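Here is the structure we will look at, set down as structure tokens.
One protein chain is absent from this view; the other protein chains keep their places.
In order of appearance the chains are A and B, and numbering begins at 1 in each one.
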Amino acid sequence: MTATWAWLVLLFPLLGSLTIGFGFKVLPARVAGLIGISAIVAAFICGILALIGLQGEPSESRHVASSLWEYANVGGLRIDLGIYVDPLSIFMVLVVTGVSSLIHIYSYSYMKSDQGYHRFFSYLNFFVFSMLVLVLGGNFIMLIVGWALVGFASYALISYWYRRNTATKAGMKAFVINVVGDIGLYIAAILIFKNLGSVDYGTVFEKAPEVFTTNEWEIVAICLCLLVGAFAKSAQMPFHTWLADAMEGPTPVSSLIHAATMVTAGVYLIARCHSLFELAPTAADVAAWVGLATLMIAGTIAIAVTDLKRIIAYSTMSQIGYMFVGVGIGAYSAGMFHLMTHAFFKALLFMAAGSIISAMANMQDIDKMKGFRKAMPFTAAMLIIGALALSGFPGTSGWFSKDEIIDFAHFRGGMYDWMWAGMLIGAFMTAVYSFRIIFRILPGPACKEAEYLEEHGHVIHGEPKNPATGELEDTEVGYPGEEHHIAEQAGGMKFAMSVLGILALIGGLVQVPGVDEVITNFLEPTFEDSVFAHMHPSTHEAWVGLGEGALISILGITFTWFLYIRRPDLPVKFRERFRAVHALCVNKWYGDEIIDFLIVSPVKAFGRFCNRVFERFAIDGATAGVAGLTRSAGAAVRDMQSGMLRGYAVLMLFGILAIAIYFLIRSI
Amino acid sequence: MEQIAFFVGAIGALGAAFAVVIVKNPFYSVLALVIHLVFLAGIFLLLMAQFLAAALIVVYAGAVMVLYVFVAAYVGGIEEPKWDSSPELRIVGPILAVALFIAISIAVLGSGLSALGTPGPDDVPSGFGTPEAVGHLMMEDFLIAFEAASLLLLIAAVAAIVLAGRRREDRKKLPGGEGA
Partner (left out) sequence: MDIEWYLVLSALLFATGFIGVMVRRNPVVILLCLELMLSAGALALLAFSRMLGNQDGQVFVLIVLVVAACEVVVGLGLVVAMYRRRLPLDVDEIKELKG
């Protein structure tokens, strides 16, 4: 029964996507939106039913593998079109479909004036389908299929406004970097099949401890290849450059794909393959260290940049860094818990940001935003809730989840204490950049857009400009529509944000140390084979950790308040003083430039070489040669085609003679 | 006795074959081929192929040759034009044919098959070459070939209708064409 519900979870978004995609001529826009929403809500309900079915099983048999068809059966490699339902995949299904439902509802209002409404909902449903394939797939091949499909969905949605040059370029960049990660996954799958003779999750995880010894080079190689995929999808160093550019997509897309769901796929991958990573502690440490590096570097960038959506994007990278540290050091349920709370508050932050960007007539620069507190009270409240949860203010969801990871690092001790220290600094930076947004946008004298909104009660009608380049653009298909919608005046947006706001505030209460710990208990059947399953800090230690987190968060918020409210001259002075540091951060630590220098330029040079030398001489020469050869051979035999029947008979005779002579020679 | 029968058959078949090639009128060529087939059927009998000998007479000399006769009569006794667009073939053709004959003969006789110098085994299964035996083989071992052959015949019949059947434009053209 559980498996049936899980299949239905997959079916609804696919049906929705196809219906909207093929019916765009007949379906009115509103109906298409409603179909999109209902498909995802139906998937969410099926997910809950699957959860109920799963919880009805005894704890040790809480995993169901189900297969509809055989996908391929070649040379001993048998791949089923199968799903694997266990607490981890159901957890991901619920997070994905839950947040997606809300974001669909938000988009229903937010995208109202866009000309490509059908396309948007079709893509969005397709994305949810792909993501569900990724989390439900029962073997590494299905995982790769889902992985590639979400890559495509992400590409399609980043480039959704396809007549914006910047958007299509960002889409390509994201796609290419993701494909690099895909290759890592392919190699990992090949190595897994080579060593274990199967790609099914159940078989692989069962056989791996028998085949590999700890830290054997092959298992480390497998895990590192898996990590390449995970890093690329989750925008970790050094594959992080695409995520900020992905903000070219519509805000709901940033919220759903590039914050709440898709980018956390890497975390899911590591948690799913934890039994492999525990055989290769080196690879797990690599994951954790890379996560740490990403979370700190992304934090510094987020403090420096001024594009509202990009700040949140870097914050996403940073938070995913926390999750990587979590699953890397063995705090699986903590990592998944942070994944969930992060989905809530980050989706909320993006939604609030979308609302403000609408009010600014599509401008995204926080330097130009000021005094929105009075003009948009609801959005402001939601923004503050999101920022509080993000910075880990005591009582909010982020406080419980982030500090659980930080605390576990301290608990493991040794070199992980360095991670603990790094993550505490990261937490401080988190508080700074999240409240930097608040303190720069909300208080103070209203800017002209906020003033206009307050006076006229509707959004200012700005020039349609590309926020990245300032170019004037159309409001036709392939561009954002001319009207913008803010949460205060659109029911769908308000509803989605309210629900997420409540979840971001109280979502952490499901996992209070020593009180309920719902997530840990729920995920236990998946992680019970882990060596870390029964290692966790005592309740007392956990509360001490939470106390530290609270302290750091409040310190950070106070510091930010001091910087931006009490002494607004200080940040400017600081920027003047440490110009180099600021430049480094604003330019994203020159990540793009480094990749460009190390990879793109050599490849381009090689391509030019191939074009100029190899193609002109080798390939053109070969084709011209073959053509000439054929032509002269044709000329040679053309005369034989006289049309004379008896001439053909003579030729045939020579053939018969040849055969006769062959037998003659054989007989001698 | 057998030798006499063979040589009579062989000379008859060869002579008729030459007649087919040599006579000018196609109508007589057809009749010569009928005679050739009758002699050939006799030789088939010597090789213990009773069923095939009968089939050759009935189907070939009987049915197929009648078709030839009809066509030859329909087309008319067309004499070949005197001039030959490639007269060298008149000389080269027979030379090549002789070469072919020699080559085939040497290839067959020189092949060193052990049974070549004998009249073949005497202990052939009873009923060798009877319709019953051939029918069994055809229905059991060579069923697919048999079915394919029947399909081929069907296709050929359809093709003949398509090729020789009167087209609509022919019908329109014919009265005017014949009048002119």
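Quick note on the criterion: contacts are C-beta pairs under 8 Å (C-beta built on N, C-alpha and C of every residue); 3 or more make two chains touch, one makes a residue touch a chain.
None of the values given here were measured: they were computed from a predicted structure.
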item: Touch partners, limited to displayed chains, of the chain removed from view; value: A, B
item: Selected residue (touches chain absent from view) among A:His456, A:His534 or A:Arg638; value: A:Arg638
item: Residues from chain B at the interface with the omitted partner, ascending; value: 2-3, 6, 10, 13-14, 17-18, 20-21, 26, 29-30, 33, 36-37, 40, 43-44, 46-49, 51-52, 55-56, 59-60, 64, 67-68, 71-72, 74-75, 78, 80-81, 84-86, 89-90, 92-94, 96-98, 100-101, 104-105, 108-109, 113, 115-121, 123-125, 128-129, 133-134, 137-138, 141-142, 145-146, 149-150, 152-153, 155-157, 159-164, 166, 170, 177
item: For chain A, the residues touching the chain missing from this view; value: 638, 641-646, 649-650, 653
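Just so we're on the same page, only the chains that are shown with their structure count from here on.
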item: Distance between chain centroids, defined by C-alpha means - chain A, chain B (Å); value: 78
item: Touching residues (chain side chain B, partner chain A) in the complex; value: 85-86, 89, 92-93, 96, 99-100, 103-104, 106-107, 110-112
item: Residues of chain A that touch chain B when the two form their complex; value: 644, 646-647, 650, 653, 656-657, 660-661, 663-664, 666-668
